[in-house]
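To start, I am sharing the structure in question, which I have written as structure tokens.
Here the complex is missing one protein chain, while the rest keep their positions.
Here is chain A:
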């Protein structure tokens, strides 16, 4: 740790205990990266480390805290809900679940009609893939190389090797991976007409938010239609107004057959994730409604929170606000780019989904560290560590955005100096 960030004995002790009982390697990895964060108090877009340091949250745990930590309206709805409900019995119709499904059907429009519930994003992805298999009676799943869809059975198999080889969980016979933004590869994968579905994050988050080329997603959707595969949109990180529309796919003019929403739909308050499917492809719900079950999936309290999240996101003030924030960061970050043209080389952006590219091996890691030391928490992209995930919340105030930009300017400068210094050492050593 740098000298100006001393660790309290309590924190040192806690981190040791975390290694002892929770996750030794992960706990240590953060210490090695210079991020000794133990989040204590949290409010809005602010976090306080257990040593009392204030951090602005630009990670949002992948958009989980899209509308901020402990949003007062969510606290209220959860409190009110608990006066009457609990999770509910998953076998029976319940008021919260049906109300949320009805709301999602209205918001998604068209024949996006049925909602299936999970307790988390990965489980929801599994439900979506199972639903596609049931609908098409095909087994194969196509996804993007370096995709990330979560860690359950089918979801992890659809994702990058990084998370499945260690558990011997790859299923090469059923899961095909193609490069992102490559239509020829996509067509090759689909044209055997044996693919149940393509699953794709509208903008791949853990891959550092590379932007779909103009027309790419629309063409992919057409290919799916041509070869009888369903299009499953993983909207866990791109949905919920983060791209400037309720769902990221709306920005690209496509209509998926199945859509998965997670993280932010829970408001970070009560775990829930949802799969919304077009009426013709939700056949198993009519064939055998007991075929997939989840005790905690669609917990009634979670449904209430999710409805409140959607209500907040649908307010007429929301859309302009997202656009104001997106443009403020776009312009402010450009100014910072101009200061470090050899280091800070690109901004990938769709609304508040942003990736900052640094022209240095694993360049996002020193930036992350210096941001952390300068009061901002943003995370590098696991599957492309040159790229920093930069995810402002949809309710960020003008003052907070200005403060973030000031801190980013300082941190990028320090990271730049550190990388250049390292570069000189290397040259000298050679």
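Throughout what follows, a residue touches a chain if its C-beta (ideal position, glycine included) is under 8 Å from a C-beta of that chain, and two chains touch if they have at least 3 such contacts; residues count from 1.
In this section, contacts and distances are computed from a predicted model.
> If you had to name the missing chain as UniProt does, which of "ABC transporter permease", "Basic membrane lipoprotein", "Protoheme IX farnesyltransferase" or "Acyl-CoA reductase-like NAD-dependent aldehyde dehydrogenase" would it be?
Hidden chain identified via UniProt as "Acyl-CoA reductase-like NAD-dependent aldehyde dehydrogenase".
> Kindly state which of the options A:70, A:222 or A:348 is in contact with the chain not pictured.
Per the contact definition at the top, the residue touching the missing chain is A:348.
> Taking the full complex into account, find the residue in A:33, A:46, A:99 or A:218 that is in contact with the omitted chain.
Of all options in A:33, A:46, A:99 or A:218, contact with the hidden chain holds for A:99.
> Can you work out which residue in A:15, A:87 or A:312 touches the chain that's missing from view?
Per the contact definition at the top, the residue touching the missing chain is A:312.
> What residue numbers in chain A mark contact with the hidden partner chain?
Per the touch rule, chain A residues meeting the hidden chain are 71-73, 75-77, 80-81, 84-85, 95-96, 99, 102-103, 211-212, 244, 304, 307-308, 311-312, 315, 317-321, 323-328, 330-332, 334-338, 341-342, 344-350, 395, 397-398, 402, 405-406, 409, 420, 423, 427.
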